[in-house]
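Can you read through this structure? Questions will come right after.
Here is subunit A:
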Amino acid sequence: MPRVSLFVTCIIDQLFPKVGIAMADVLERAGCSVEFPEDQTCCGQPAFNSGYREEARTVARHFLKVFDGAEYIVVPSGSCTSMVSHHFADLFQDFPAELAATRTLEPKVYEFSSFLTGVLKVEDFGARFEGIVTYHDSCHALRELKIKDGPRRLLGNVKGLELREMDIAQECCGFGGTFSVKFPEVSGGMVRTKIESIKKTGASTVVSIDSSCLMQIRGALSRAGLPIETMHLAEVLASR
Partner candidate 1 sequence: MQRDLILRDVRKALGRDAGQAVPPPPPARIVIPDVPVSQRIDSMLDRVAALAGKTLRAKSMAEAREYVAALIEGKTAVASNAPFLRDCGIAELPGVSSGITDREELRRLCATCNYGITSADYGLSDTGSLVMLSSREEARLVSLLPPAHIAVVPASKLLTGLDELFSILPRPAEQTSSMVLITGPSRTADIEQILVRGVHGPGEIHVVVVEEETAIAGPPEP
Partner candidate 2 sequence: MSVVFDEKIQQTLGNAKLQLAIYTSTGRLMDHRKKSLTGQLPDFEELRTHANAVKKHTIENLDYYLEQLEANVKAHGGQVVWCRDGQQVADFVLALAKEKGSKLIVKSKSMTTEEIDFNERLEHHHLESVETDLGEYILQLKHERPYHIVAPALHLTRYDVANLFEKELGVPNDTVIENQTLLARKVLRDKFLQADIGVSGANFLVADSGSIVLVENEGNARLTTSAPKIHIAVAGVEKVIPRAQDLATFLKLLGRSATGQPLTVYTSFLSGPKRAEEVDGPDEFYLVLLDNGRTKVLADREKRQVLYCIRCGACLNHCPVYRKIGGHSFPWVYSGPIGAIITPQFMTVRHEPALPFASSLCGACAEVCPVKIDIPKILLDLREDVVKARTEDASNQLERLAFRMFAFMMSHPWLYRLAGKLGARFGPKKAWVSHVPGAGMLPPVKLWLSQRDLPSLAKKSFRDLWKERKG
């Protein structure tokens, strides 16, 4: 039985906690034992992306400590996963002890959907969700983690769900962390282009594996008064 340590990410912890619970539900139903290391906080990405590497290292060190000894670390976010699996090594390139710990940790960190398809090798969770859904490819997941077909297959197995592709599924939603507030008008322009495309599909729900994208998209949908919901993949897969 795989022993999964949840890294729920700070954004889900504080803003979208149901996503974390849904993820735990799906993993347990699939036969994993699920634990939540209490001292977890953040992966450090906001500091890293803003150029504050020293500060990012402080946070990353804490992460390494908290998850030392984990068997699998499963994360409901593409960007947080790639921060750990791709960028911790950049952060610690001149710090041999932390670099060694990072290298040990890297193969254990999985974005949620790729854990399901790649490790558990289960793609049907008996989920049921009625409605037309469109899937948004979050950039880190798509381009750094090469996640594209897995989530679509998972959605395809959900009873009652009709999956429709938007014409620009792979275009950035414009969040980009602090980019969204450093260049708000550009970010806003990008998300408005995105929701135009979403609207055209006729979908009632947008699904992604990154809550930060969903936060950006949801904010734009509600500002535009569009009756389209956003849901994390975990929530869809946990639906009965």
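Candidates were picked such that all candidates are chains of the complex that A comes from, given by their letters.
Just so it is clear, a residue touches a chain if its C-beta (ideal position, glycine included) is under 8 Å from a C-beta of that chain, and two chains touch if they have at least 3 such contacts; residues count from 1.
Treat the numbers as computed from the prediction; the structure is a model and nothing was measured.
S.K.: Which touches subunit A in this complex, 1 or 2?
M.R.: In this complex, among candidates 1 or 2, subunit A touches 2.
S.K.: Using the touch rule from the top, collect the residues of subunit A that touch candidate 2 in their complex.
M.R.: The touching residues are 8, 10, 12-18, 20-21, 24, 36, 38-42, 44, 46-56, 58-59, 61-62, 87, 90, 139-140, 142-144, 170-172, 174-191, 193, 215-216, 218-220, 222-223.
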